[in-house]
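A quick write-up on the structure given underneath.
Removed from the display is one protein chain of the complex; every other protein chain stays in position.
Residue numbering begins at 1 within each chain, and the chains themselves are lettered A and B in the order written.
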Amino acid sequence: MKLEAHNLTKAYHMHEVVNIEKVTFGAGGLEGLIGPNGAGKSTLMGLLTRRIAPTSGTIKLDVGSGEKTLNPLKSHEVARIGLIKTNQRIQGFDSLSIRDSLRLAATPPQDEGLMSLFSRKRDSNEIEEKVARLVEAFPFADRNGYAMSGGEKKLLDILRCLIKEPKLFLMDEPTAGLPEDITRLVMDMVREKVQAGRMRVVVVEHDLPLIWEYCDFVHFLSEGSILFEGKPEEVKANRVVAEKYMGV
Amino acid sequence: MLLIDAIFIGLLEASPLILAAMGFTLIFYLNGFMNIAYAESITFGAYFAVLFNVVLGLHFYMAIIPSMLLSGAFSVAVYLAIFRPALNRGVGPTEMIILSVGVSFMLRYGVILVVGPENLFLNEPSITYLRFLGMGATNLQLVALALVLLAAGVLYWMIYNTGLGEQMRGLANNRELAMASGINPHRTSVAIWFIAGCAGGLSGVFTGVFAQVTPYMGWNVILITMLVTIVAGVGSVRGAVIAAIAAGILTAFITLVTKPLYAEVILLTAFIGVLTFRGARTA
Partner (left out) sequence: MDYLIFSLSLMFVYIGLAQLLHIQFGMAGIPNFGVVGFWGIGLYGTGVLYVNYGVPLLPAIVVASVLSMVIGYIMALLVLQRSGQAILAATLALAAVIATLVVSEKELTGGVQGLGTIKFPFDGVDSRNLIFMLFILAVVLALIWLSSRLRDSRMGRQLVAIRDNEELAASLGKDTAATKRLVFAITCGFMGVLGGMSAPLHQFLVPYQLAPSLTFAVWIALVLGGKGHNLGAMIGVFVTFGLFDILIETYAPVPAEQAILLPNFKLFCYGVLLVMIIMFRPKGILGEDKPRVADAAAGKG
């Protein structure tokens, strides 16, 4: 799946936060989005998932079976097309256990209607297996209970998105709040799925070594615009990037 | 002509409501929840007036100030005994409203148990009929209107032009920041609840003297008070005043044109309409 944005702008009280002529996400497998603080990365992510309404411009989704314009869609419709994003701030369902949270994410909405009151079993074997595989793969303190620490909640947030098998997966600063070994586990799993052709990913990050290691393609955002894009080696070597970001 | 009638009658009728709306909004703004038990501030104001005016024999005009002050003190007592501890326990806004319903029941039915369920009457001062701008009104109504406008003016000035008002707005907007800059939340809250209680009490005194003093008098107006506060938006005392005046005039206007009951239906439906377009979004 590809996301294409044309003439995308977002302004708050006359102050322009994002202004991008053209950018394509999802064409290059596992992509990275980097930029200094205040560059507009979170705003851009919000625009792409329709949490924030653009001031102007269009976003088109190429789902393979044709194009869809993203602008008028609602939050849940965006997710149903296959575009899922993790949360930067920790978000969760306090009343749901780890497994229940994942089951919720994995269950398609059409199975959650009135008829589900009369199902004999709540969750199918298929879903239970998917949930078990994910839960067993990560070191939660209480796998049969609730996510405890901030790190576990962050991890659960990512796993909820992964279990939905998104077509385009936006990861918003996955390292923040996660211990390094867990981040690697997550990124390894993500890279596997990308290489298997099952999804495209865009990772927003400050942790540059992570970006250089995992990404096939990197976009550099600064002051609301995409100043440079390319393979990791190209971006690392680019003078503008070095000046504006790495403080050289 | 109809419009002027409506404006005049509306203002007269709305005068207690304006005060009640301001007091209610103050608490909503400071503490973030709708205090249904504020109805009892209004009711108790009237009952205190009965105490001073009927039981102790004071002239009505002399009874107003003590009733108002006692009402304010009572409001502070309820805040310290119940609402503040609840807030400190982290009770959320919807549960606070439910709690305030419980307090309201306690106070209202407590009054009935202690004082009795009968309706009481205040000893009005002597009534003379006056003509004011071509309309008929009693001296009492005009005094009420004048006092209400005065009280409203003082309240308005306090909120937007004094240190206390600034402190309250600071606390309401950003509690940690306000406390860090030296504002004492306890003293400010007590002061605000006192003022809100006084406003409610004064409102009750006048509602009581125009009609009668019943245990349900506050409860009967709390819905429209909530309506006015929400239409005005959280914390806009300015807006609350305007909305209360508008509600009074609108009701008077519609009543002059059709059945009074339809006025209520139209007002309530308009209320739902405002909520549809203005009540803060969830998702």
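Throughout what follows, a contact is a pair of C-beta atoms (placed from the backbone, for glycine too) under 8 Å apart; a residue touches a chain by one contact, two chains touch by 3 or more.
What you see is a predicted model; the values in this text were computed from it and never measured.
The residue from A:123, A:152 or A:205 that touches the chain not shown here is A:123.
Note on the undisplayed chain: of the listed residues B:69, B:82 or B:164, the one touching it is B:82. Although one chain is not drawn, the whole complex shows that of B:43, B:75 or B:104 it is B:104 that touches it.
Residue A:111 is the one among A:67, A:111 or A:213 that touches the chain not shown.
Those residues of chain B that touch the chain absent from the view are 34, 82, 85-86, 89, 91, 93-95, 97-99, 101-110, 112-113, 117, 223, 226-227, 230, 259, 261-262, 264-265, 268-269, 271-272, 275-276, 279-283.
By the touch definition given at the top, chain A reaches the unshown chain through residues 49, 51, 74-76, 79-80, 84-85, 87, 91-97, 99-100, 103-105, 107-109, 111-114, 116-119, 121-123, 125, 128, 131-132, 135, 143-145, 160-161, 164.
One rule holds for everything that comes next: only the chains that are shown with their structure count from here on.
Our note on geometry: chain A versus chain B, Cα centroid distance of 50 Å, whole angstroms.
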